[in-house]
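Missing here is one protein chain; the remaining ones are kept as they sit in the complex.
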Amino acid sequence: MNPILKIAALPALVLAFSSGAHAAGSHSGGHHGGKAMGEPGNAGNVSRTVEVTMRDNYYEPESIHVQPGETIRFKVTNEGGLVHEFNIGTADMHEAHQDEMQMMVEHGVLKGDHINHDMMNMDMGNGHSMKHDDPNSLLMEPGESREIIWKFTNATDLEFACNVPGHYQAGMYGDIKIDSTVAAKDRVEGESDSESVQ
Amino acid sequence: MSRIRSFVTVSLLGALILPVAATAKEMIADTTERKQALTSWGIQFEEFEYRYSDDDEELGVWNADIFYGTDDLKVRWLTKGEYAIEEQAYEQLENQLVGQVPISTFFDAKAGVRFDTPEGPDRTYAVLGVAGLAPQWFEIDANLYVSDEGDTSAELDAEYELLLTNYWILAATLDATVAFSEDREIGVGKGLVSTETGLRLSYDLIDRSFSPYVGVVHERKYGDTADFAEEEGGGTEDWFAVVGARISF
Partner (left out) sequence: MNKGFLVAILAGLMPLPLLAGEYDISVDRVQIDTGDFVKEGIGYNGASPGPVLRFKEGEEVTINVTNNLDEMTSIHWHGLILPFEQDGVPGISFPGIKPGETFTYQFPVVQNGTYWFHSHSGFQEPDGAFGAIVIEPEGREPFRYDREYVVQLTDKHPHSGDRIMRNLKMMPDYYNRQQQTVGEFFSDASQNGLMNTLRDRMAWGGMRMMKADVEDVQGFTGMINGKGPEQNWTGLFEPGERIRLRFINSSAMTYFDVRIPGLDMTVVQADGNNVQPVNVDEFRIGVAETYDVIVRPKDAQAYTIFAESMGRSGYARATLAPEEGMEASVPPMREPARLTMADMSGMHGMDHGGMDHGDMSASDGMDQTAMAGMDHSGMANMDHSSMAGMDHGAMAGGDGKASDPFYAKGSGITPVAANGGKFLSYADLKAQKPLYEEREPTREIELRLTGNMERYTWSINGVKYEDADPIRLNYGERVRFKFVNETMMTHPMHLHGMWSILDVGAGEWNPIKHTVNVQPGTTVYMETEVDAPGQWAFHCHLSYHAAAGMFRKVIVEGGPQSSQANSSAATKQGGGA
């Protein structure tokens, strides 16, 4: 596709994004739960690190227990061959975010196995771009390893999910269970070696 | 990703250890039906009908085509008859046995013999013809005949089907015969001999294997042929109401 054509198509995307960002609940205090689902945490308050591995197309582990108010460092590694996302939110937020991701695919920003960074960072005026830099989300290429620190509230029904089109529907999501009664040691279900307490 | 490498290695090993597999391994030849030419057969009665003329003549008429063969060669038995019910006699009885081969995308050539054995003198003809689908969906069957008496004639059949719906079909037919020499004995004069035009409205009742119809048929004799008919006290023109069925199986 001609890059000029792509740019011409971008304003629509920017519009969609600027409204979509709220829907995705990326900014605390947003319309959909906002603070209820937690906020970016401080490194100093981190109680433990949870390692999450991305594969094509699923996570290991697929379920995580946290305590209300706990700040967790997620160390996420993409060991798959495709681009994946790690996004904390409710099912509704994920659904809204999937539309944006679909648009990123349609506009050539998001490829199966890599991200077109030039396209993504392109300034489209008004300070808008297609940057995927929400604090509750990581968008990662194969081989990448990154961290996110998140402070949870007592909100339930949270999931971590990959909203690359089709991936969530295929089952690339995990449950975040807010559970104060569970002892810290048993907080991670599934593969116990994916957890390391700091 | 090591798949390619592994199978290249295997093939190298294979080449070293074993003689070439294609020769070492006996592979069967395909002698199944699939490898043979597909043979097919069919029986179609284009006309199988009762005719009632404007001067109260009653006829039983059929026009059928039975074939067996492959795409490259078919044998066809074409049979036509007009049986006068009152007289209990065949006004027309014609059987053709022809071999048929494709000559173009839409046309076949035919060659064979035709036996006419109606009431009265018989004739045997050599037949050469083409049959196929002309542009705009006209079914064409054109034949050249040479009789055992040395007379030549030609016949053209054309048919067009108009789909009123996918089940109600109006078929128009034209059958014209031209003689290049006179055969007085069977009442054929030189020139345009006769035409038969028909219009039949059919309904496909059971698939395309049983389609009852009603229609009208107009028969006319021309020129010397008409004169011969008149001399013998026959008519030169007839209108028929017909009822019958197209049958195939």
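Here the chain labels run A and B in written order, and each chain numbers its own residues starting at 1.
FYI, a residue touches a chain if its C-beta (ideal position, glycine included) is under 8 Å from a C-beta of that chain, and two chains touch if they have at least 3 such contacts.
Note that the coordinates shown come from a computational prediction; the quantities given were computed from them, not determined experimentally.
Peer 1: With touch defined as in the header, list the contact partners of the absent chain among those displayed.
Peer 2: A, B
Peer 1: Touching the left-out chain: which of B:Gln44, B:Thr79 or B:Gln92?
Peer 2: Answer from the full complex: B:Gln44 touches the omitted chain.
Peer 1: Decide which residue listed in A:Lys75, A:Lys111 or A:Lys131 touches the omitted chain of the complex.
Peer 2: Residue touching the absent chain, from the options given: A:Lys111.
Peer 1: On chain A, what residues meet the omitted chain?
Peer 2: Where chain A meets the chain not shown: residues 1, 55-58, 62, 81-82, 102, 105-106, 108-113, 116, 165-167, 169-172.
Peer 1: In the complete complex, which positions of chain B touch the hidden chain?
Peer 2: Here the touching residues of chain B are 1, 3-4, 6-8, 10-11, 13-15, 18, 20-22, 24-25, 27-38, 40-42, 44, 67, 71, 102, 105-106, 133, 135-137, 162-167, 207-208, 248.
Criterion: only the chains that are shown with their structure count from here on.
Peer 1: So how far apart, in whole Å, are chain A and chain B when each is placed at the average of its C-alpha atoms?
Peer 2: Here the centre of chain B sits 73 Å away from the centre of chain A.
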